[in-house]
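The complex is shown incomplete by one protein chain, all other protein chains being positioned as in the whole.
Think of it as A and B in the order they're written, each chain with its own count starting at 1.
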Amino acid sequence: METLQYALRKFIYSIPLLFGVTLIAFTLMVYFGPDQTYQFLSKNPTPEEIERVRSELGYDQAFAVRYVQYLGDLATLNLGNSNSSGERVTQILVKHIPVSVALALPGFILSVVLGVSIALIAAFYRGTWVDKGIMVFAVVGMSISFLIVVIAFQIIFCSFYGLNWFPVQGWDVDSVGSYLSHVTVPTMAIVFVALGYNTRFYRAVIVEEMNRDYVRTARAFGASPVKLLFKHVLKNAMIPIITRVIITLPFIVIGGNIIIEKYFSIPGIGQVTLEAIISGDLPIVKAVVALTAVLYVFALILTDISYKMIDPRVSYK
Amino acid sequence: MDREPEIQNKEPDSAPVEPRAKRDSLWKKAFRKFFRDKFGIASLVVVGIYFLIAVGVWLDVIGTNWSATTDASFAPPSSEHWFGTNINGQDIRDRALYGTRVAFEVGLVVALLATTIGGVLGCIAGYFNRTIIDEVIMWLYGCLDSIPFYLFVAAVAFVLQGNPYAMHIAMICTFWSSTCRIVRGEVIKIRNLEYVEAARAVGVKPLTIVFKHVFPNTLHILLVQATITFVGAIKSEVILSFLGLGVKNSVSWGIMLSEASSEVSGGIFYNFYTASIFLFILVIAFNIFADSLQDALDPKKVSV
Partner (left out) sequence: MSETTKPLLSVRELAIEFKTETGVARAVDHISFDLAEGETVGIVGESGCGKSVTALSILRLIPSPPGRIAHGQILFEGNDLASNSEREMRKIRGNQISMIFQEPMTALNPVYTIGSQLTDVLRLHKKLKQKEAREEAVHMLETVDIESPEKRLDEYPHQLSGGMRQRVMIAMALSCNPRLLIADEPTTALDVTVQAQVMEEINKLQKQFQMGVILITHDLGVIAESCQKVIVMYCGKIVEIAPTNELFRNPQHPYTKGLLHSIPRIRKEKIDRLPTIPGTVPDIQNLPKGCRFADRCPKASDQCHEQYPELTHQDTRSVACYHPG
């Protein structure tokens, strides 16, 4: 109950953020965006027809009025239809978001789990060659462009010049077998790219915790290195780790992994949105932006609640 | 002497926030420390070589042949075309050299402007901590942080259709936020220090305090952030070029890699190898340089 109240209060505090994000997006895409009048008109339209379409699109209204209308549409979940396909936007979201999540989530989870594990090993053997070796690999890993990794993995795993174990394109979204064969290589690429950054970040967090006074106290009372790491260090280190994980989640749901989706021609929401931006399909863009902002705010609230669960010093006041 | 500093803390652990008189010695110390760091120097040399290449391209001394089409498409490496040619028969070596210039343009422009904006706004937000100014700045970067980066760039590119700097602008708009956040945190610490309080007590104007007394003490952060932003910009350029949002009417390593992405399944790797190696070596050199710089400037840092 207390938690719920807290979440609600947090939500109210984050309303400016929601306004901000939608305002930025609205200004960029709608105000500075293209004039779409002629997309909806036949050749040689009459001035009346032009007038009618313009008023349908809201072009005859003031900026503020249009923005408020947009917010109203969002609040009532009246997201409209795609300009290009005519499909309902909600339908599009429902269809493409799960694809993005299915594609990006395994790699994300693996990269966090592996990142934390390797970081723990590095921190445990701090200063030794094990630690140094891991950190060298991390720097090398984070210096390789995602695109290079994807291309290299395609050569290694999906071509005649390498092992040729997996197909490149043609994921049948409805088939489980197809899922496994098409998601494996992207997952490996995602893990490979994220691992360098993750390991460094998590190691820094863990090492910082290891230098705390209470870790020295525990050591002075005979705690073993394993106990120090898993009882005293890890729980305290969870706060930055969880923050990083939760804050990334909305981007997985909504952004998916645009590079992977484009490269392997996977119909995820990232690619759909990108195309919508490039082609000026505003209803989709508006919906996606709003959804991102809401998810982001939820993620922020979730991190705050998880702080409270980990650290008794955090209060809901 | 109510708290005894242990000998292992004998490092000036408050060095980054010490008053002016001691600041010079911080830089001198950092300088000395950096030049004892073998990896730091090696990485600086590598970055220097790349920079010379970029300058050479600017001066039209090298990489002049990047757009000319010879007749042979996908010609293998030869004495004439060291790394072969691409589908249009353009010389890959010269394209890679030209790409160095583009990489430096993107990196320098974005790093310089983004860290400056981040630094200035961070100082202001930090100094006016808990006022409306701080709230507005935090709100601004909060909003930018919650929009997926590539979608934001796409939107800016779309708005600024045809503008060759659309990508740069989009990156600057988003990359300043991390610098701002860090600087703000540091300034909140600095503003409670005695010399700042002293300046306030004798009636120095707030903005004078910010830019004369506070800002200079964040320069070491800005330097490190600039190198990190530089790397981020170069890496983002590659992805954006692949997504069709990158540089226009020019060539970059990103464009070479996008070309490569459709060539590798046909067994043609010239673009891939060349661009990858050019990109990888510069990025890793910059990453190592940033690390060494950070080590030299911040004795508190716990990392490699």
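The rule we apply is simple: contacts are C-beta pairs under 8 Å (C-beta built on N, C-alpha and C of every residue); 3 or more make two chains touch, one makes a residue touch a chain.
These numbers were taken from a predicted model, which means no experiment stands behind them.
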Residue of A:2, A:48, A:174 or A:213 in touch with the missing chain, whole complex considered: A:213
Footprint left on subunit A by the chain that the document does not show: 127, 212-224, 231-232, 235-236, 310-313
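By definition in this document, only the chains that are shown with their structure count from here on.
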Contacting residues of subunit B [partner subunit A, same complex]: 139-140, 142-144, 146-148, 150-151, 154-156, 158-159, 235, 238-239, 242-244, 254, 257-258, 260-261, 264-265, 267, 269, 272, 276, 279-280, 283-284, 287-288, 291, 302-304
Subunit B-facing residues of subunit A, complex: 16-17, 20-21, 24-25, 28-29, 32-33, 132, 135, 139-140, 142-148, 150-152, 154-155, 159-161, 168, 200, 203-204, 207-208, 211, 250-251, 254-255, 258-259, 262-263, 270, 273-274, 277-278, 280, 285, 288-289, 292-293, 296-297
